[in-house]
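The complex appears here minus one protein chain, its other protein chains still in place.
As written, the chain order gives the labels A, B and C, with residue 1 at the start of each chain.
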Amino acid sequence: MEVSWVELLKLLIGTVVCWINFVLVDTYFGLPKKPGVLGAEVIGKTLEKLGGNINGGYFMGNIVCSPDASAGTLMASIFYYLIGFKGGLVATLLIFIGNRLCNDPGYAGTFGALSATVIIHLLSGFIEPKYFIGGMVVAIFTIQGLYHVGASKVLGYIGKKLGMI
Amino acid sequence: MDIVMLLIGVISFVVGFRIFLTKNKVQRLLYICCLNFAIAALIALYIKSPMGGVVAAAYFVGSTLSSNAIAHTLGKIQKLEGKE
Amino acid sequence: MELLPLVSIFCIVMGCIGVILNTDYLDKIIMLEFLTGGLIGLIVSFYYLDVAILTSIMEPVSTIILLLGSLKYIYIKRSKRRYSSKLPILVK
Partner (left out) sequence: MIFYYILSLAISLVVGFIIRLPLKIDTNSFKGNLFFPTVFVTLGLMAIVDILFNLNLVFSIIVGILSPLFSKYVDVIFPGVSYGG
């Protein structure tokens, strides 16, 4: 199979857009400030013991323990790929119910899903929604799968720079 | 098979090997979160129908709930061992 | 060549080996989680969508019951250790 450079460029743009969207929405609604549930506190303290930042550890623990803006971005892109603009609105309702099942007020997930739907609809002339699904998986891989200590330091730096800690 | 599915497949293979090889429980939970994202995306790309979206959403919420329960039990056990 | 059955079979095989090799029970439950993700992917790849929805709804219930049992076990083992040799059971 041949790889065209246009597809790689579209995938890179999708990755950057998804990363900026979910990190900014999650930081604005106060995920790095305090652990919402007891599991997030354990993950944050363990990452601090390994040499990372505790606020970035709270951020990563909150992503694991409840569907936040990262899950909202993934679900919005999946439903936009399958149904259309109405699918993004359905995804917002499903993410709200899922947030309430996991003991979370649910502000970050719904706003993340709605903003992702609007951004994908604005960019849908150039980039198909399929590339946003792949971009979201690559974006979550750079945070949760590559190198945990470095990722927690970067997230703590962003949270301190925005003044949300 | 296009570039997006190939990239997601490579990511899920890498994360699977890292789940098997690490020894820390907390880092295993973080890798499992990444694997759930990859499998939900693969399900939606494999079945190109609105029912596939419902399956992906149900799988994602269920696995997140289960991961939440495991992390909470880990915290309970650490608190109970640290008290004595 | 499709990619979802390949990833699912890989998850199932590695999960089985991990369940056998790990000795701590919390590690076993985490590896069982890893196996279940592959199992749901394998069900979906043969287009049994209703079975996949029902499995993914019923799976956290079984995990929560298993975790409650293990938590109760470690609590009893920690607090009632002194009475274990003097249980009021009729023995000869």
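A few points about this structure:
What we mean here is this: a contact is a pair of C-beta atoms (placed from the backbone, for glycine too) under 8 Å apart; a residue touches a chain by one contact, two chains touch by 3 or more.
As the structure is a computational prediction, the values presented were derived from the model and not from experiment.
Contacts of the undisplayed chain with the visible chains, over the whole complex, involve A. Among A:L38, A:I78 or A:L155, only A:L38 touches the chain left out of the display.
Across A:V90, A:I119, A:I140 or A:L155, the single residue that touches the chain missing here is A:V90. One chain of the complex is left out; on chain A, the residues touching it are 29-30, 37-38, 83, 86-87, 89-90, 92-94, 96-97, 100-101, 103, 105-107, 110, 114.
We adopt the following convention: only the chains that are shown with their structure count from here on.
With centres computed from CA atoms alone, B is the chain lying nearest the middle of all the protein shown.
Centre-to-centre separation of chain A and chain B, using mean CA positions: 14 Å.
For chain B, residues that reach two or more other chains under the stated contact definition are 1, 8, 29, 38, 52, 65, 67, 70, 74, 76. Taken in their complex, chain A has these residues touching chain B: 1, 3, 7-8, 11, 37-43, 46-47, 60-61, 63-67, 70-71, 74-75, 78-79, 81-83, 87, 91, 94, 98, 101-102, 130-131, 133-134, 136-138, 140-141, 144-145, 148.
If you check the complex, the residues on chain B that touch chain C are 1, 5-6, 8-9, 12-13, 16-17, 19-20, 25, 28-29, 32, 35-36, 38-39, 42-43, 46-47, 51-52, 54-55, 58-59, 62-63, 65-67, 69-70, 73-74, 76-77, 80, 84. The touching residues of chain B, when paired with chain A in their complex, are 1-4, 7-8, 11, 14-15, 18, 24, 26-27, 29-31, 33-34, 37-38, 40-41, 44-45, 48-50, 52-53, 56-57, 60-61, 64-65, 67-68, 70-72, 74-76, 78.
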